[in-house]
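Since the structure comes first, as structure tokens, the remarks are kept for the end.
A single protein chain has been omitted from the complex, and every remaining protein chain is retained in its original position.
When the chains are written out, they are named A and B in that same order, and each has its own residue count from 1.
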Amino acid sequence: MNLATKVFSNILRKKTLALIIGLAAVVLFVSYLELSGVKTGSFLNRAMVFATPLLFGTLGEIYAERSGILNLGIEGMMSTGAAAGILGAFALRSAWAGAAVGMISGALLAFLFAIAVVHLRGMQVPAGLGLFMFGLGLSGVIGVTHAGEKLPYIFTKTPIPVLSDIPVLGEFLFQHVPLVYLALILVPIMWFVLFKTRLGLNIRTVGENPAAADSAGVNVFRTRYLCIILGGALAGLGGAFFSVAWMHYWLEGMTAGWGWVVIALTIFALWNPLGGLLGSLLFGGVHAFQFELQGLGFPIHILGMLPYLVTLITLITLLLFRRRLGAPSALLTSYTRE
Amino acid sequence: MLGLKIEKRAAPLPWVELGISGLSIVIALLAGSVLIWTQGFSPLHIYSTLFSGGFGSFSAIAKTLTKTIPLLLIGVGLALAFKAKAWNIGAPGQMIIGAIAGTGVALFLPFDLPAPAHIALMFIAGFAAGAGLAAICAFLNTKIGLDMVVSTLLLNYVVLKLLKYLIYGPWQAPGWGFPYTKELSASLQLPTLAGTRIHYPTLIIGIVAVLLIYVLMRRTKLGYEIRVFGENPKAAEYAGINSFKIIILVMIISGGLAGLAGIGEVAGIHHLLKEGIDGSGLAYVSSYGYTAIIVAWLGRRSALGSALAAFFIAGILVGGYGVQLIEGVPFAMVSAILGLILISLIGGAILARYKFTFRRGR
Partner (left out) sequence: MRKPRMEETVVEMKGILKRFPGVLANDHIDFDVKAGEIHALLGENGAGKTTLMNILYGLYKQDEGEICIRGKKVTIKSPKDAIDLGIGMVHQLFKQVPRHTVAANIALASSPDFFFPGSKAKEKILRISEEFGLKVDPDAEVWQLSAAERQKVELLKVLCRGAEILILDEPTSTLTPQGKKGLFSQLKEMKKKGYAIIFITHKLDEVLEISDRCTVLRKGKKVKTTPTSKATKRFLARWMVGREVLFKVKKKTVKKGKIVLEVKKLRVLGDRGETAVKKVSFSIREGEILGIAGIGGSGQGELIEALTGLRKIEEGRLILSGKDMTKASPREFVDAGVAYVPEKRVEVGLVPTMSVKENLILKDYRVPPFSKRVFLNLSAINRSAKEKISRYNVITPSPDTPAGILSGGNIQRLILARETSGEPKLLIVAYPTYGLDVGSVESVRELLLKQRERKSAILLISEDLDEIMTMSDRIAVMYEGKIMGIVNAGEVTREEIGLMMTGTPWREIPNARA
């Protein structure tokens, strides 16, 4: 048996263990829900809705970081996406248009960030913080005209025929507005592109060793721009999901730090779109669960800490078990030919 | 055709560094003026109102100085942390936890103390709480490699929820049910300069902090270690510098100073604990803890530079508040412009490393 197969079987064993623990946790959790009178299906349905904006953001950030760029401005792009989304929906009288406008606004902000860190080789951490503040400020400026106003143009719930009739699973995954399906479909697509196509190989090489990519004829700058802008567009879409698809109104600060959760989830996902789905669902689940606990008389503000604390504790646990998470080697470095 | 030629600079010149700060402000204001214009206001008019509101009169300067206090304390601490590339983004949380701890000491001390000692204890508690919160993140970073940006930021939201829990719950003042604690007894409220809200004891602490950090960075062994570690961590390890010590120390100092700023705001201005004591009453993002990040960068991560930048940014905050009241421009505009200043600063840093010359040819 050569080294590669040994390593592989080792990973397999670890993954199986993790899978068993995960399944056991799910079974325990579901039985708790059922015993305390909560319908598991509707609970999971809510968790999936909560997970969707995070999933958009995390998928985008995974691509950006895989190309070697840490964009901390997700929260800013999400906020602007939420405000621009509601503005677009009111102006163009359509929820779809709103989502598109939110996406474009996120992409534009990301473009600004890309100029600063790719061409001008600025430090990524402070530039991302600048983008965070700019995005939040911008959302407050442009959103103020429609603050709190109910949006009349909304997505309709479109259950998928046949699949939506499956007990529990149907309600979990197949009774949603179209944007949720879009997020779910993006997971395998973005996984496939990243790991099984030339484009994905280019992106990963740029994030591991930009000099190697450059020497092989890959345009490092263009690849990084592409990934940053894609990340911005998805973060903007995630923001628009908050206002246009979920709440149907806009309020200043409505993204409530979920953009920062995206940064944490990207690490948790080990820079893999499939892991992004898992992480988003975990956070969405905890968020949904705190509403269940509110009914039992726990103070709401203490419960409000839960999603953030659980994210933090999950990351700590992950790091305790795996010293090396495998972050892209060239993350946080800028590239120049000199 | 005009060709652009880019050459590496031998050494960054001081006036270039200063020029970048100035240029970034200009670029951000220009971009901001576009934003103001799209909202249907006259940029020139808005800016003149903003700057006269922040710096134009004695009372404006007094207000600006009041807001300088927390920005100064937090900004100079962050300058130190950023110098060591310890990305402490948790100042908003550290500030609030400092305010909570200090207020706790002020309201619930089980024994009696003379007022000066009691106030000192409040500030010590504030420092310890902020420092402790930051130290947790530093510890997690050095021991298991948890990214400090992520941990400090997530804790901001946890602490914010804790504050809400306290003021809506166990610490709420009896009576009308407002989300406040009861007021600090008069002997524990800080004195202010006549006719202003400048709580000068905290200002003095801030100035002392600036001077101490200035000396620390330039003249001490620890400052040398911090600079080496921030510029090249591998060389620091090679030189036998203990990275654990550096990160923990800069985080304790920056977190502690943020905690002092928190209790300073409570004891000096609000005299009770409520939401918005961190400056976030005006807009969601305008917490002093976030704004101070810009202070530190605009001041080029130096102690004296941060002090100047704190005053300048405080003026913009005060002016921005006035503009919102008088002209109806949302305060978020100021956040947007501040964010743009930071992005321009980072993007413009390349000017210090490279020389750009245009030449005809080809």
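Here is the rule we use: a contact is a pair of C-beta atoms (placed from the backbone, for glycine too) under 8 Å apart; a residue touches a chain by one contact, two chains touch by 3 or more.
Bear in mind the structure is a predicted one, so any value in this text is a computation, not a measurement.
Undergrad: In the intact complex, which of the depicted chains does the undisplayed chain touch?
TA: Counting the whole assembly, the omitted chain is in touch with A, B.
Undergrad: Please pick, from A:Leu108, A:Ile154 or A:Leu201, the residue that touches the omitted chain in the full complex.
TA: From the options A:Leu108, A:Ile154 or A:Leu201, the contact with the absent chain belongs to A:Leu201.
Undergrad: Among B:Ile136, B:Leu222 or B:Leu308, single out the residue that touches the unshown chain.
TA: That would be B:Leu222, which touches the missing chain.
Undergrad: In the complete complex, which positions of chain B touch the hidden chain?
TA: These residues of chain B touch the chain that is not shown: 7-8, 10-11, 219-225, 227-228, 231-232, 234-235, 237-242.
Undergrad: In the full complex, which bits of chain A touch the chain not displayed? Write them out.
TA: Looking at chain A, the ones touching the missing chain are residues 3-4, 196-199, 201-202, 204-205, 208-209, 211-219, 326, 329, 337.
Rule of thumb we're sticking to: only the chains that are shown with their structure count from here on.
Undergrad: So the centre of each chain is just the mean of its C-alpha atoms; given that, what is the distance between chain A and chain B in Å?
TA: Distance between chain centres: 29 Å.
Undergrad: Given the complex with chain A, which residues does chain B contribute to the contact?
TA: So the residues of chain B in touch with chain A come to 8, 35, 39, 82, 87, 89, 140, 144-147, 149-151, 153-158, 161-162, 164-165, 168-169, 283-285, 290, 293-294, 297, 330-343, 345-350.
Undergrad: Quick one: in the complex, what on chain A touches chain B?
TA: 72, 76, 112-113, 115-117, 120-123, 125-127, 129-142, 144, 252-253, 256-257, 260-261, 263-264, 267, 299, 301-302, 304-305, 308-309, 311-312, 315-316, 319-320, 323, 338
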